[in-house]
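Below: one structure, written as C-alpha cells.
One protein chain omitted, others in place.
After this line comes subunit A, so read on.
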C-alpha cells in the first residue's frame, strides 16, 4: 500500500504540470467531477475518448483470445460435426447433415462412454466433495501449523494428471502393486484393477479424488471462515450440540459454495480425459480391453485422432457440451427447489 501511495503522489505531481492554470484543478475539485485540466479542446476530447475507450481496450485481449481460440472454434466444431472430415484427407470435406449424430446415437460405444462418464463422474465427485467438507471442518479448528496442514492437503494438486496417473497405474498393478499387496494384508483377494469393470472405474475415480479433495477442502474452508460467529452462538444457546451446529448452521451456510463446487466438478467430470487415457497404457484411448473406462473425452480423442474421423469427434464434442448444459440446468433447478423448501 505504501508503494501505491508514493506512486500516486508521484503521478500527481507529474501530472500537475499540464494543468498549470490554477483555476482548473480548483474547479474540478469543487464540482466533484474530473474534467481535464487545461483549456485545449483536443486535450479534453482525448481525455473523454480515453475514458470511453480504455475499458474496452483493457478487456479486449481477453475477448480476442476467447473469440479466436474458443468461440470461433466452437462454432466451427458445430460446422465440422455436420461434415465428413477425415484426418487422412483434410481437403475432402463433404456435407453429411446430421449423419454424425445419428451415427453416435446408434453406436453402442457412444452410450457406453456416456454411461462410463456418468458412473465415474458420480463415484469420483460424491465421495470427493463429502470428504472435502469433512476435511475442511477439521482444518477449521485451531491447529498447530495450520498452514503446513493446508499446503500438505494441496500437494496432490501440484501433481499433473499424467504424473499422478503413471504412479497410480503402478500402485494398482496386478502383481507387485502396492494396493493389492495391502489388500492381501487385511485378507482381501487381489483385484484386477485394469480389467474388471467396477475395479477399473474405481481406480480411475480414485486418481481424481486424490488430486482434487484437498483443493475443494480449501474452498469449503474459506467459506466456513466467512460464516458469522453469532450464528453458532445462537445455535449453542438453543442447545444445539456440535454435530447439530454443523448440520444446521455450517451446511446451510455453505450451500452456495457447495453448488459452486458441484458445478465445477461436473464440468471436470464431463470432460474427464487424461486419467483414463494414461490408465490404459498403450491402448489407452480405448479405455481398457472392454472399453470399461472409456469416457466421452476419451471416445472423442479415439474417434478423432486414433481412428481419424474428425467430423465424428466434433459431433461427440458438441454432444458433450449439450449434456453438460442439461446437467447444469438440472443442478440449478434442484438447488433453487432446495432453497425454496427451506
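By our rule, a contact is a pair of C-beta atoms (placed from the backbone, for glycine too) under 8 Å apart; a residue touches a chain by one contact, two chains touch by 3 or more; residues count from 1.
Following the convention adopted for this analysis, contacts and distances are computed from a predicted model.
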{"item": "Chain not displayed: protein name in its UniProt record (\"Sigma-70 family RNA polymerase sigma factor\", \"General L-amino acid-binding periplasmic protein AapJ\", \"Sugar ABC transporter permease\" or \"YCII-related domain-containing protein\")", "value": "\"Sugar ABC transporter permease\""}
{"item": "Identified contact with the non-displayed chain, of A:105, A:122 or A:138", "value": "A:138"}
{"item": "Options A:51, A:130, A:188 or A:251, residue touching the unrepresented chain", "value": "A:51"}
{"item": "Which residue of A:130, A:158 or A:338 touches the chain not shown here", "value": "A:158"}
